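With one protein chain withheld, the remaining protein chains of the complex are depicted in position.
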Amino acid sequence: MNVNPYQPLLATIDEIRLEVAGERPIKTLKLVLQEEDLRKRFSYLPGQCVMVSLFGAGECFFAISSSPTQKGYIEVSVMKLGKVTSALHECEPGDVIGVRGPYGNSFDVDAWQGKNMVFIGGGIGQAPLRSLINYIVENRKKYGKIDVVYGARTSEDLCFKKELSELEKRDDLGVHLSIDVEEEGWKKFVGFVPDNLLQVKPSPKNTIAVTCGPPIMIKFVIQNLLKLGFTEEQIFTTLEMRMKCGIGKCGRCNIGNLFVCKDGPVFSYKQLKNIQGEM
Amino acid sequence: MVNLDKLRETVKEMLTREDVKYVVGYEKGTYGFRVSPSFAFIPEDVDKFIFSPLCVNNLTIYPMLEEKLPLPKDEKEDARKIGIVVKGCDSKAAVQIIQEKGMKREHVVLIGVPCTGVVNPRKIKARFSHQGKNVDVEEKNGKFVFVIDGAIHAIPKEELIFDKCKHCENPTPVLYDVLLGDEIHSTEKEDYEEVKAFEERSFGEKWDYWKKQFERCIRCYACRNVCPMCYCKKCMVDQLSPQWVRRSTNLSENAAWNIMRAYHLAGRCIGCGECERVCPMGIPLTELNKKLQKDVKQIFSYTAGLSLDKKPLLAIFSPEDPKEFIL
Amino acid sequence: MTEFEPNIVAFLCNWCSYAGADLAGTSRLKYPPNVKVIRVMCSGRVNPMFVVNALQQGADGVLIGGCHPGDCHYVQGNYFARRRMAILKKLLEYIGIDSRRVRMAWVSAAEGNKFADVIKTVTEDVKQIGPMQHFRRSNEW
Partner (left out) sequence: MTTMEKLVLPKLGIRKLIIGMLAEHRFFGPVDDDGATLFKQIKDPAELDLTFTNSTVPPKALLFKQTETLFKFSLGRSVKIDPVDITNERTIIFGIRPCDAKSLAILDQVFKGDYEDPFYLTRRKNTVLIGLSCTQPGVNCFCTSFKDGPASSENVDVLLTDIGEKYYVEVRSDKGKHLIASMKELLRSAKAEDENNVTYVEEKAIAAITRNMNIEGMVNKLDKMFENSLWKTIAMKCLGCGVCTYLCPTCNCFDIQDETALEKGARVRVWDSCMYPEYTLQASGHNPRPERVNRIRNRVYHKFNYCPKNYGVTACVGCGRCIDNCPVNIDIIDVINKAGEAKV
């Protein structure tokens, strides 16, 4: 009975990459658990999350943005917004933080084998999708056609720029980036992500759509997916709520009777459609 | 105390005006001597309205509680007025909020009720602790009269009256759009006897008393949420960066909370007594408020909630302010 | 038994009292080392919450230094501060805290000596009153 689920494991920030500068900076932190055997035994699936704690500031629930195929470390992408994320942005490599998890369910990567995949991300919402995309790209043969639809406010706000440009070079998947407002030198789609989705027009046959981003974007993306003929079982999303315990005890992350930290964060639209609650 | 038909008729007529959104008054409670705020949108809702010595709530909190959410582009905010039934003390809260520009005078329509004292809920609950069925209380020649299971009870006002009403200086609302009933003039003067007596005690005795009270506080913030003057967008205890008051409940944080709550009402509290009424632990919060009320009146000859055009206490200063404590 | 050394937190306004403290330092004036200075742009900036929070975090006494009436760089900051602190002291007295723990002083940029005297007086008074245990944070968890 002395296991204290609120007590994190110590981890060192091995490397910090600045993904996005400017007003809404995003940094990816590479975290390495200090204890050797824990590092080996820490296994997770794309879509699962961890509670990252910066002692003295607090804790945040982040989706693991690295793919499980990358062993020995996990990465989380942090947008500077509140008290803890701002403190995390002040950290330097070598600082010690706390990690506990993995929490929540994950993308059903096994059941989706053989299906076409379309990922629709918005802003920092690309973080959980990156874990999924990299995992699927590692096992490319097991999956059908792949489309990555990702957009942000400005070209600077696009996260994981290096990786996306590498994906663009590949011929076995389509990458469709977009920015909200016209920018000089930007030749790709200009407009909101849901409109970009309509323009990409992925076929719903044997396809799974996964979307993650601000609540308002998810709402319109789902609408457009339904317009394109996707059924509610084919649409998945990961949701974000204010989190404190991460293990379904503190009561605040509920949508209806489902807890996002325990029964989510990955939900099918079928689940969300007939759950009454505020997102 | 006030003619019910006149009250209901006035409110119904007010609801027919297109510039009034709703009127908030009192209705019978769900048990015992309880009374509950009541919102009338259409004339039929007004039949529930009552006014009796049990109506202790200060309803001027409600305009301040309205959440103003961002509206979709085409929708315009419904800025119609809110009608509020106000007693003498309640009206002073409205005056003070308007004086501080917390709300605009034209945003509220005040239905003034001359008040001859309300019942202290704790006292009447203590005497009739198992009174389940709802009871109406009236005031007849100096007594609170009510019927329980056929037995008539007529209890002298002094035994059940709210402490704030004993020396009430403004039984008639200081600000109103319509007055139900004729004015009542009071020659009462608040003498702050208990405050002066408490001030004589030694520092040690005073701290022992307040230490015990602060330790009992469970920080539910009902005292803040019921107070019409507590309408800050982000209360200091909810701020996280920097976090002034920690959320843990111990003597240090509870003391900081109670001190700052009382301080932020200096020259603003109009003594409606709601904070003490709603405190589940029965902490004597009005004692702190009355202390500051007394000092502010004595030192700065300032009384809250009496005039619309006066400036708030801490928004002004005067060269003659006390300076002997400054080195 | 080592003698009680009080912890004094001083909010000094940048234009006058902080400069006065500076002058006291440059003129090598002797004054008790118990004071910890926090520079604020004006005594009017000092929120009573700062004072209560300082007392919570281990200060035994709090000094608010400001410009003499009329000298304030922002014209009225010190007047507001004077009224605020007068009320705070009354409230603290009522709950049993000796109000000599919370002091105000007008110290102009040229009054190095006065600053040293003020610190001496405040430190002596607080040393005489004793440590501030009333609502200090234990930080023991």
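Read from first to last, the chains carry the letters A, B and C; within each, the first residue is number 1.
Just so we're on the same page, contacts are C-beta pairs under 8 Å (C-beta built on N, C-alpha and C of every residue); 3 or more make two chains touch, one makes a residue touch a chain.
Source: prediction; values computed, not measured.
Participant: List the displayed chains that the omitted chain touches in the full complex.
Facilitator: Displayed chains contacted by the hidden chain, ordered by label: A, B, C.
Participant: Considering the whole complex, which of A:R39, A:K115, A:K244 or A:K270 touches the chain not shown?
Facilitator: A:K244
Participant: Check the options B:R80, B:R247 or B:K323 and report the residue that touches the missing chain.
Facilitator: Answer from the full complex: B:R247 touches the omitted chain.
Participant: Name every residue on chain A in touch with the hidden partner chain.
Facilitator: Chain A touches the missing chain through residues 1-8, 10, 53, 55-59, 81-83, 85, 95-98, 214-215, 240-242, 244-245, 247-252, 254-257, 262, 276-279.
Participant: Hey, which chain B residues sit against the chain that's not shown?
Facilitator: 29-32, 34-37, 39, 57, 61-62, 65, 67, 69, 122, 129-133, 212, 216, 218-222, 224-226, 238, 243, 246-250, 274, 277-278, 280-282
Participant: Applying the definition given at the start, please give the residues of chain C touching the unseen chain.
Facilitator: 57, 137, 139, 141
Everything below uses one rule, namely that only the chains that are shown with their structure count from here on.
Participant: Could you work out how far the Cα centre of chain A sits from that of chain B, in whole Å?
Facilitator: Chain centroid spacing, chain A to chain B, equals 49 Å.
Participant: Distance between chain B and chain C based on Cα centroids, please, to the nearest Å.
Facilitator: From the centre of chain B to the centre of chain C is 36 Å.
Participant: Just curious, how far off is chain C from chain A if you go by their C-alpha centres, in Å?
Facilitator: Centres of chain A and chain C (C-alpha means) sit 51 Å apart.
Participant: Which positions in chain C are in touch with at least two other chains?
Facilitator: none
Participant: Along chain B, where are the residues that touch chain C in the complex?
Facilitator: Chain B reaches chain C through residues 195, 198-199, 203-211, 214, 236, 244, 250-253, 255-256, 259-260, 262-263, 266-267, 288, 291-292, 295-296, 299-300, 313-314, 317-319, 321-323, 325-327.
Participant: Flag every residue of chain C that touches chain B in the complex, lowest number first.
Facilitator: For this pair, the touching residues of chain C are 48-49, 52-53, 56, 69, 76, 79-80, 82-99, 103-106, 118, 121-122, 134-138.
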